[in-house]
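A protein chain is absent from this complex, but the other protein chains hold their places.
For subunit A:
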Amino acid sequence: MDDIFKSRTSRRAFLRGSAAAVAGSVAGTAAASEPDPLITELQDWASYTGVGVDETPYGLPIRFEADVVRRNVEWLTASPISSINFTPIHALDGTITPQGCAFERHHSGAIELSKEDYRLMINGLVDQPLVFTYEDLERFPRENHVYFCECAANTGMEWAGAQLNGVQFTHGMIHNMEYTGVPLRTLLNEAGLNAAGELSDKWVYVEGADASSNGRSIPMEKALDDVLVAFKANGEALRMEHGYPVRLVVPGWEGNMWVKWIRRIEVVDAAVESREETSKYTDVYEDGTARKWTWVMDAKSVVTSPSPQKPITHGKGPLVISGLAWSGHGRITRVDVSKDGGINWETARLGKQGDTKALTRFYLDTEWDGSPMLLQSRAMDETGYVQPTKDQLREQRGENSVYHNNCIQTWYVNAEGIAENVEVS
């Protein structure tokens, strides 16, 4: 996979490119008939002074970026208090999601819980049930890891057909942050697991402090592996909407398990089978039976630009096709891009080697001749798993699943550069 990271421009190709540029310079380079007043005239910002350092103690994006915000789809849910919004992934680049525009999902609204009022209880099959304060948590050895958090329902509206015309809406129930936190196993060791006996059939039940008291059962094997009790994201405190002051991070597994405002961890000998792991987040098949405990988010990718909210506005010529890929099973090793709806594929360039269970950015640097495209991307992870087509998924699961839709997405880009969410044969 190494050659994916190397520059794909050989010296020969560079020379060829230069020759073409010289030959095409008359036709290809835009000519200005009038001098650009932005250059020839003295502009206000080049003459007057700007704002001082005391203007904005905590900065927000400049007003020109006001459309890079989370959005929701009103008809999806009964109330915005028990609802979801979407990360504007069409407008972001790189891999880290700024907290302020990272999607939110609440079951009973985001709550204000201060560090002083925060308590975390560990009970159940432990040697000594314990209560921790926020300050206690900061005294355990901690780690930093970048992980994606994807709602199991991401792309869920697309099972039955192409529905929402924007990558923010089809794929925006995802964010990717660097978390700082204490490994869950450290806290479990602190309470002592001798009382639990044989650990392989034990579970950890985790529960939030908000009114929904969202609770999920996690197998002990995962709990002792890479789960974090996190209190920082991207270097700063978690935002209220992401569980301030403390949330659970369950790498690679569906977002609902990343319990926010986590208040209790109970070691149990069976899954609790709470509402969120039976009536919700289970996958119904065509014959009416359902799959449960589908925790891992399989490999998935999507082109974020161009996309319906990010049309091509510059016309023919150099075009950067860009997107995101991720897998709950580990690292992304390769992403292929098709411009013809899956007939032919080109291997994209990965921005950098992806972290395990984190977003990876890919680019396909190309020349657009102005003809329509059916853009697709296809991710592969370190297990060799290849992201399936919509038809492959439907063949396995039917159309009623709602959750865990990791199909290949298609954007139809017309000759004007406008992109639309479509399904193809």
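Note that a residue touches a chain if its C-beta (ideal position, glycine included) is under 8 Å from a C-beta of that chain, and two chains touch if they have at least 3 such contacts; residues count from 1.
What we mean here is this: contacts and distances are computed from a predicted model.
Chemist: Looking at UniProt, which of "ABC transporter permease", "Tryptophan synthase alpha chain", "Cytochrome c2" or "nitrile hydratase" names the chain that isn't shown?
Modeler: "Cytochrome c2"
Chemist: Which of these touches the unseen chain: A:A270, A:V320 or A:A415?
Modeler: A:A270
Chemist: To test your reading of the contact rule: which positions on subunit A touch the chain that is missing from view?
Modeler: Looking at subunit A, the ones touching the missing chain are residues 66-67, 69, 71-79, 81-82, 107-109, 121-124, 128-133, 136, 139-143, 157, 160-166, 169, 182-183, 185-186, 189-190, 192, 205, 207, 211-213, 215, 263-264, 266, 268, 270, 272-275, 278-279, 282, 284, 286-296, 298, 308-309, 336, 340-345, 374, 378, 380, 383-386, 388, 392, 396, 399-400, 412, 420-425.
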